[in-house]
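Worksheet: one structure, shown below.
Coming up: chain A.
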Amino acid sequence: MSATATIYLLTAAAVFGIGVYGLLQARQILRQLLAINLMGGAIFLLLITLGGGAEGPPDPVPQAMVLTGIVIAVSATAFALALLVKLQDATGSSDLDPPDAE
Partner candidate 1 sequence: MPSELLIGLIFLPLLGACLTVLPWRWSTRLGVFAGLVSLPVLLVALTLAVIREGAWYYSLGGWTAPLGIRLFVDPLALLMLWMVAIIGGVAAAHAWHDFRPGTPEGARFWPLWLLLTAAMNALFLSADLFNLYVCLELVTLAAIPLIAMAGTATSIRAAMRYLLLALLASLVYLLGVALLYNATGTLDLYLMTQTLAASDGPATSLAFALIAVGLLLKGAVFPLHVWLPNAHASAPGPVSAVLSALVVKTAVYLVYRLWLWTLPAEDPMQGAVELFAVLGAAALIYGGILALLQERLKLVIAYSTVAQLGYLLLVLPLASVTAWQAASYQLLSHGLAKAAMFLAAANILHAVGSDRLADLERLDQRTPLSLFALALGGVSIMGLPPSGGFLAKWLLLEAAWQEGRWLLLFVLVLGSLLAAGYVFRILAAALRRADPTEAEDAEGTSPIGRRQAGYALLLALLALLAGFGAAPILEVIDAGAPAGWSAP
Partner candidate 2 sequence: MNFGWQALPLYVVLISVVTAMLIFALGEGRQHVRTTLNLGGAILKLALIMLMLLAIQSGASFEFRMSLLPGLDLVLHADRLTMLFATLSAMLWLITTVYAIGYLEQSPNRARFFGFFSLCVAATMGVASAGNLFTFFIFYELLTLATWPLVVHRGTPEAFAAGRLYLAYTLVGGVLVLIGLIWLHALAGGSDFIVGGSLAPLAAGNENALRTIFVLLMLGFGVKAALLPLHSWLPRAMVAPAPVSALLHAVAVVKAGAFGLVRLVQDVFGFDLAASLGLADVLAWLAAATVIYGSVLALRQSDLKRRLAYSTVSQVSYIALGVATGGMLATVGGLVHLVHQGLTKITLFFCAGNYAEGLGVHSIEELDGLGQRMPVTSVCFTLGAFGMIGIPPLAGFVTKWYLGAGAVAAGAPWIIAVIVASTLLNAAYFLPLVHRLWFRPLPEAMAERALAIRGGRMQALVGPTVVVAAMALLAGLFAGTPGSPLFWVIRMVGGES
């Protein structure tokens, strides 16, 4: 395995972990959505790197998967953002677990 691939694989792992941490720890939903998108990016990076992107044109199947994944991610994010607006309208808060809620 090439050094480039190693670098990007470790990057992917790190970003995924950071994303998970961010998703679980963030208070604001917007941050959580950012974290989810980070996680998505990490997975895409992993797919392409493993698909041989470091050496030359990568495996087209993962590329197609990533493209699909990107569109799905933007769809989900867009809907989540709309829901977030609605949530704030309905509850007056953009935080899922307000400190005084439970």
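As a selection rule, all candidates are chains of the complex that A comes from, given by their letters.
Criterion: a residue touches a chain if its C-beta (ideal position, glycine included) is under 8 Å from a C-beta of that chain, and two chains touch if they have at least 3 such contacts; residues count from 1.
Please read all numbers here as calculations on a predicted model, not as lab measurements.
Of 1 or 2, just one candidate touches chain A in this complex, namely 1. In the complex of the two chains, the chain A residues touching candidate 1 come out as 16, 20, 23, 29, 32-33, 36, 39-40, 43, 46-47, 50-51, 61-62, 65, 68-69, 72, 75-76, 79-80, 83-84, 86-87, 90-91, 96.
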